[in-house]
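A single protein chain has been removed from this complex, and every other one stays in its place.
Here is chain A:
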Amino acid sequence: MAPVTSPQPAAIENRTMTINMGPQHPSTHGVLRLEVTVDGEVVTKVKPDIGYLHRCFEKYAESLGDYAKVVPYTDRIDYVSALHQEMGYVIAVEKLLELEVPERVEYMRVILAELQRIASHLLGIGTFGLDLGAFTPFLYCFIERENILRILEKVSGARLLYNYLCVGGLMRDIPTDFTSDTWEFVTSFRPKIKELNDLLTTNSIFIDRTANIGVLPAEVALNYSASGPMLRGSGVSWDLRKNDPYSIYDRFEFNVPVGQGEMGTVGDCWDRYIVRVREMEESLKIIEQALDQMPGEGDVKEAVPRRIRSKEGEVYVRTETPRGELGYYIISEKSGPYRIKARTPSFVNLSILPAISKGALVADLVAIVGSIDIVLGGVDR
């Protein structure tokens, strides 16, 4: 009997294919198009195509001719952490004009910014889980986020785009029950973080999908000027609130959580995720200290100039938003702003995507995009 020979396999066709992810794709968190070159299931190249949400922020800001009028436009840069965008801007203008801001305003800004940071991280974490198929944590996150938005709505009258900060102070006085509302939230939220950890952080499917995926080494992160949880996830302890303090952040005690590769490699998606979770606890600490120290009385509009007298010069001021370093570069003339540039963390962090997604599977690309936590309003401005 002739020996059985297996048939020769036909030559496997070896070619790459280019596919589009987005602009309308739930996992791109907005209108982002990724031109993905794949070899079978493996991503060989990613080219992000942005600009779908470009609203000419810089052109508008420069043409308004008045520093005060720009504030509502800054809200719309990164609309899930609008207060941080306002805060960065007003601090930049105050530095330019050498304005002193009352204590009460500074404390209020810090408390609001940290509340906003928690709200923004909850959204980031929730949608990150959603990207990977975990629907329940998303709902839990949104319940808590809702509580924060209620407080912010009571303060400013709006849920998303607040227009509450102004150059030199705040738009209107603080509601009387703000302190008690915030205390109530802080007390009720702390146990919820543990709940979230049980649901998502230690979930083995979630760990499988995120550990060792999209590893960003620290030196690459620095060369790309990454910031926020993206940089801290890679093990670099760098937080502007600690390293280059602005406002009154030097008065509070808090830690800077960094990625340690607990589930895989330092700088993977899980590390970026856990940094956000731990930052929420640190934000709670800051809020508690600020609530304790905040002066009870004081006019929040005391230092607001009736007419802003512009100065010649320029400033670059950076602040730590939930997504990283937000910089405002303002060139000022006697007549008003000449050039206003917003350096947004989403824009810079997204530019790293091609470098860290090479060799990943298509399904992992979704995890990587989710872990960067971009907001397309911030990318496109």
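Assume a residue touches a chain if its C-beta (ideal position, glycine included) is under 8 Å from a C-beta of that chain, and two chains touch if they have at least 3 such contacts; residues count from 1.
We take it that contacts and distances are computed from a predicted model.
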* **Missing subunit (named according to UniProt) among the choices "SoxAX cytochrome complex subunit A", "NADH-quinone oxidoreductase subunit C", "Zinc transport system permease protein" or "ABC transporter substrate-binding protein"** => "NADH-quinone oxidoreductase subunit C"
* Structure fact -> Out of A:D131, A:E144 or A:E325, only one touches the absent chain, namely A:E325
* To do: Determine which one of A:K194, A:R339 or A:K358 touches the chain that has been left out.
  => A:R339
* Structure fact -> Filtering A:W238, A:F252 or A:W270 for touch with the omitted chain leaves A:W238
* Missing-partner contacts on chain A, residue numbers -> 50-51, 54, 56, 58-59, 62, 95-98, 220, 222-225, 236, 238, 243-244, 311-316, 318, 325, 327, 329, 331-332, 339, 341, 343, 347-348, 351, 355, 380-381
